[in-house]
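Each remark here refers to the structure printed beneath this line.
Every protein chain of the complex appears in place save one, which is left out.
Letters A and B mark the chains as written, and numbering starts fresh at 1 in each.
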Amino acid sequence: MHIPDGLLSVPVWAGLSLVSAPAVAAAARRAQQQTEACRVPLLGMTGAFVFAAQMVSFPVGGGTSAHLVGGVLLALTLGPAAAVVVMTAILFVQALVFQDGGLLALGANVFNMALAGVAAGYLPCAIWGAGRWRAGAILVGGMLSVGVSGVLALAELTLSGVRIPATLLGVSAALFLINGVLEGVITLALLRGVKRIDAGLLTRTTAQSGAGWTVIGLLAVLVALAAALFASQAPDILESLTEKTGVASRARALLWSPLADYQTWWLGGSWISKLAAGLVGLVLIYLACLGIGKLSARFRSR
Amino acid sequence: MQALIQVRNLRFRYEDGTLALDGVDFDLYPGETVALLGPNGSGKTTFVLHLNGLLSGEGQVIVCGLEVTKRNLAEVRRKVGLLFQDPDEQLFMPTVLQDVAFGPLSQGCTPEQAQARARAALAQVGLVDAAGKAPYHLSAGEKRRAALAGVLAGQPEILVLDEPTTYLDPWGQTDLITLLGSLPQAKIIVTHDVLFAAAVADRAAFFQKGRIIAQGSVADIQRRFGWAPPAARPANRPD
Partner (left out) sequence: MHHATLDQWARGSSALHRRDARVKWLVLVAYLAALSATRSLFPMCVLGFAALAAGAIRLGRLPFAGVLARAGVVAPFAGVITLFTWLGGEGGRALAVLVRSYLSAVAVLVLVGTTPLPTLLSGLTSLGVPRFLVLVVQFLYRYLFVLSEQAQHMRLAAASRGWQAGRWRPDPAGFRAAAGVAAALFLSSQAKAQAVHRAMLARGFQGRLVTLAPPALSIADLWFLAAGVGACAGLWLAANLFG
């Protein structure tokens, strides 16, 4: 989700830009040092590939098709630091040449997709990358990558005072999760396709991760959770403001939601219960993806 | 006459074990143009990649008196200008001028010198107007010429061209023949195009399975190996 200019409040876009800039600079330094050869052509060309691959439609039934986002794929084939740089380059070109995402908002979009998205997407592989859990790790990675960046975007919009009704928030979150699973499936299918044609190419799949990226990945997921929780409080504040100006009743009449009860429960609980609910949700999704991964492995071996 | 390039018993094996070059001996003398002919996979391109040290195998490769080793690579690459088959992979800078200036800048010229050399090279290939354009907007023939300008700007003594007529229409090929005729450097041309080879080369070397099995004029090679498109095949062809 590329946020255009004009929606984020100054503290949000400025704050995120201040965080993103040094982080990307650090990733650039890291990516530069990683091999003897100059990595610029490889990184640029792989970024161009991601653009081109987004034109390939993967049919998922129901008349719709999904497309590759690329965060997990980049992290697995180039290493997470290089993936951050390439994703930032992609977002920059999308904003500048295709007006997909704003320039002031670039800091926020980079934070969501190039930093948190890549780190969260790489996390499962950093922990379980080698061996038989790899397929599952890639699936969970896709879900985390798209899920975390989506949740952060929604949170930033809400924090900037943009009114998003709870139903829309719920639907968006669900869509992000579904797209995340699809991202994992597409990434896995692509990597399997590559291995079939040229098995040797991906052997150097980044055993360079280690504890550093695991920590960063976990941080990304936690920040997303925290942002989601914090932002869910914001409607509360906005509600009380609009109460005072008397427009709340009008808004409620227009936006009656069948999930009204769910809405009050979600907004009313304490922070611990919300955190627990969030973590339980994540664990359930993780188990579901592991199951899918195992099933798909069984299908393939037939 | 001292040979510009001397190759003795060059052997090269790829990582997966395939033997690409199986003992190649070759000489290149000043001012001459040699065509490298032979079937696909016979080692022609692999061979030329050894001439500027992009690949290194067993045996000896001497360029302008310098042995091609890690220490001499910068100097060797000044002497040998290699034009690759796909111009898109060679025109990697955002504008034509920046790309043609890449060679001189890498060799250590100042920006002003590099720009001057680049403009001179573009004039040589007839692409002065294209200097500010992005490579993406050039036609196939213009890309080929721009890539050649990029190589010429480095002022090499030897030109190596890998399948230069690919993507060129007949007019483009004629222009290329004229252009190559005007360049004083010694040239090695890898090509499948026998008519083109006959038009530009003084002699030819025929590769097969990683070795040069014959050298002679282009017509000789054509006769001995039936190395011509069906319609142009000479009458007495061995089978």
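Convention: a residue touches a chain if its C-beta (ideal position, glycine included) is under 8 Å from a C-beta of that chain, and two chains touch if they have at least 3 such contacts.
Values in this document were obtained by computation on a predicted structure and should not be read as measured data.
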| item | value |
| --- | --- |
| For the chain not depicted, the shown chains it touches | A, B |
| Absent chain, residues of chain B that touch it | 49, 52, 54, 74, 77-78, 81-82, 84, 86, 88-90, 92-95, 98, 101-103, 105-107, 111, 114-115, 132, 134-137, 150-151, 154 |
| Chain A residues touching the omitted chain (full complex) | 3-10, 13, 24-25, 28-29, 31-32, 37-38, 40-49, 51-53, 55-65, 68, 85-86, 88-90, 92-93, 95-100, 102-104, 157, 162-165, 168, 186, 189-194, 196-198, 201, 242, 245, 247-248, 250-251, 254-255 |
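In the analysis below, only the chains that are shown with their structure count from here on.
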| item | value |
| --- | --- |
| Centre distance in Å when chain A and chain B are each reduced to the mean of their C-alpha atoms | 48 |
